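The complex appears here minus one protein chain, its other protein chains still in place.
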Amino acid sequence: MWGRNDLALGRDASSRFLPGLLAVMVFLAALAATGALSARGFIASWDARLDGSATVQIPPPSTGTGTRVERREAVMRLLRVTPGVQQARPVPEKTVARLLEPWLGAELAGALPMPTLIDLRLSADQPVDLTRLAERLENAAPGTMIDDHARWLSDARTLARTVTVTAGVVLVLVVLAAVLAVVFAVRTGLAVHREEIEILHLIGAPDRYIARQFQRHAGRLALVGGIIGVVLASGTLMGLRWWLTGTGPGSGPGADEVFSPAGLTALVQAAGFGWLEWAVILLLPFTAALIATVAARTSVLAVLARMP
Amino acid sequence: MWGRNDLALGRDASSRFLPGLLAVMVFLAALAATGALSARGFIASWDARLDGSATVQIPPPSTGTGTRVERREAVMRLLRVTPGVQQARPVPEKTVARLLEPWLGAELAGALPMPTLIDLRLSADQPVDLTRLAERLENAAPGTMIDDHARWLSDARTLARTVTVTAGVVLVLVVLAAVLAVVFAVRTGLAVHREEIEILHLIGAPDRYIARQFQRHAGRLALVGGIIGVVLASGTLMGLRWWLTGTGPGSGPGADEVFSPAGLTALVQAAGFGWLEWAVILLLPFTAALIATVAARTSVLAVLARMP
Amino acid sequence: MVRFENVFMRYDGGPVILRDVSFRLEQGSFHFLTGASGAGKSTLLRLMYLAARPVSGQISIFGRDVTTLSRRERPMARRRIGVVFQDFRLIPHLSALDNVALPLRIAGTRESLIREHVPELLAWVGLSGHLDALPATLSGGQQQRIAIARAVISRPNLLLADEPTGNVDDRIAVRLLYLFEELHKMGTTVVIATHNENLVKRFDHPRLHMEDARITDRSASRSASAAAATTAAGE
Partner (left out) sequence: MVRFENVFMRYDGGPVILRDVSFRLEQGSFHFLTGASGAGKSTLLRLMYLAARPVSGQISIFGRDVTTLSRRERPMARRRIGVVFQDFRLIPHLSALDNVALPLRIAGTRESLIREHVPELLAWVGLSGHLDALPATLSGGQQQRIAIARAVISRPNLLLADEPTGNVDDRIAVRLLYLFEELHKMGTTVVIATHNENLVKRFDHPRLHMEDARITDRSASRSASAAAATTAAGE
């Protein structure tokens, strides 16, 4: 009884078109999900690096009083007794030079008097009043500034949220379209087979008997479409990654203050190949099949209930 | 005769589902098209600014011989006689300081000895051999480097191409899905109305008579769906823009060498509101209607030709 | 077996088809249902096979009030009723054999039993050469005989046939009527709606006649009904 297929749904147009439609939807869903996940992961890694941290920057001695070491020690003393500052670590001069290298050129960076940078780790439990700290730092060594990357992080988070929201909208729409396609297929299937369904009813078939044929049909087609979509999406994502890795930026010159393609490239490179991304992608066809089965069953039973 | 609708297609399930499906497709198409167009426009504006230009960078005198002015004049002399260099213009020191400000802090940038920068405009007809020029510059003023932004532009173009290719893939898929949905609707419409179509044939209706009813039906539904999709897409794009403008970055501190959210934000801000973008977006529903009409006509006539 | 009590029936905005009709058909009875075209014969049968509900009144079948039967209970009741529809209602993509086997399959009958009984019955209605034919490839009369075979295959307790011989000649019609007689002898209650006066005359069974939204139960076809009197081709 489970295997019965009196309606020959397999011969309907839906058999050819539903998998295609669902393949496209799953493809788009995979793209959107990967985009959202990797934007989130990318930002999360920056967050982990930057949140709860701050940088203190002491200008080179030429503009102030005292030697470089004196000024640094004055600041370090202050920081060590500031509650909430868990750790303060001067950045080695060579690292500072390397940070500036892309902007000044190697020779220039090596030759210029460098500012002193101190990395801070801040306590999560005991928030530091950065405004007061800044004042006290100015006293300890005039010209000293503190930057907690808040602005940077806020920008990055806005951006990540934009990507995530856009991906979310796309995902919702894609699921909506998939459900629409399935319900549409089921409705037209019911219309095409209306007479046969009436006959089945009249000779004693219960609604379940008919719904089962539709839900199995829809589920199977969605699974097929989902697999096709996921295979194509994986291929596309890997292709994109390969392309970007092949031609992407290294550490060379050329950058700009408002726009760094390298950042976006890194975003795409990081995309979609962690275990979470793979799991989401591999689950998509089954999710599609499940959605299709439920959508089919629900809409068949709803339509049948309105039949005499 | 034009207005006849013997098949009552308007009462089919397609009337409810096809507009929904096509609205989603048009929405996604609008998003993809806007993304591609604004990536392209963004890069084009950078290209215009950077292509055909190069920057010469002379380190401050501390590392070489001669005064700042001597070194600059030696380089300028050389550049003036180099074929292919249309224009050479030293960048004012204040501008250079401002360029470095975000990286070094205002005080530091004002205090440090700055490199001398010279902006070059290169002729498009007479390509300059940059390797040879670099050698000759090194002789004129040791430590001098030339940067034609090639690396930067190549990165930016790769990125733009990635966005464009992804958008293109999405567009193709979305059009494919729309055509699939229309052809699916038409095929099931033909199946639902098969008997009536046979009757119409038998009492003397030609194929055109029947195809006309289907193509008008499909075209109308696609137009409705397209308008819904475009309205939603415009709303979403404007919402995104408003959100990003509201919370986006200004000129303040906080940036990083590999990633600038500001760049992406600018990308989205620039998105989809030029006349070209508006034209493309406004054309989408009509394109959808046209595609639907043609797809419907073609597939109806193909199916009818196989009927007895 | 079948009991109508004060049944009132009309379709939305249509003419009254049954006005306060009460009657009962005993188990194992055999009735012809006659009446002019549009009198309501098909409607009466539809009420009996639960495809329509009366406006008011009670209809009991197998001793149960079917007007209050829930959607979930109807399938089981329907399995005990065999119906020959006026327009056959075969499933187009199932072969003759599969169409006839359908009620058995829905009821979960063993496949071996199906393979045995279905071809046998199809042979009786003269279609042994068309077991695998699709309905569309069969003539009108052949389709009608498949519809009849499907209605009787599960040996229903109640058999309702709506104009079951409209597409066959009288020789075959008589043969089909014998099939119904056979079931009748095994205890099935039979109601056959027909315009064919020849048949009604030949088989001596009581007649339910519909006229003016009422039903008259006449014990034999001999009594000259209004319809019979106006028959163009009377004897």
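Here the chain labels run A, B and C in written order, and each chain numbers its own residues starting at 1.
Keep this in mind: contacts are C-beta pairs under 8 Å (C-beta built on N, C-alpha and C of every residue); 3 or more make two chains touch, one makes a residue touch a chain.
Computed from a predicted model, the values in this text were never measured in an experiment.
For the chain that is not shown, the touched chains among those present are B, C, taking the whole complex. Within the complete assembly, B:Ile199 is the residue of B:Val172, B:Ile199 or B:Leu282 that touches the hidden chain. The chain omitted from view is touched by exactly one of C:Val83, C:Leu199 or C:Ile215, namely C:Leu199. The chain not displayed touches subunit C at residues 11, 14, 36-42, 86-87, 137-142, 145, 162-163, 166-174, 195, 197-199, 201-202, 227, 230-235. If you put the missing chain back, the residues of subunit B touching it would be 1, 4, 6, 8, 11, 195-196, 198-207, 209, 305, 308.
Just so it is clear, only the chains that are shown with their structure count from here on.
Any chain bridging subunit A and subunit B, meaning touching each of them, is missing here; the list is empty.
Distances between chain centres, each the mean of the C-alpha atoms, put C farthest from subunit B. Central chain assignment: A. Criterion: smallest distance from chain C-alpha mean to the mean of all protein C-alpha atoms. One finds 21 Å separating the Cα centroids of subunit A and subunit B.
Separating the CA-averaged centres of subunit B and subunit C is a span of 70 Å. Each chain gets one centre point, the mean of its Cα atoms, and the points for subunit A and subunit C are 65 Å apart.
In subunit C, no position touches at least two other chains.
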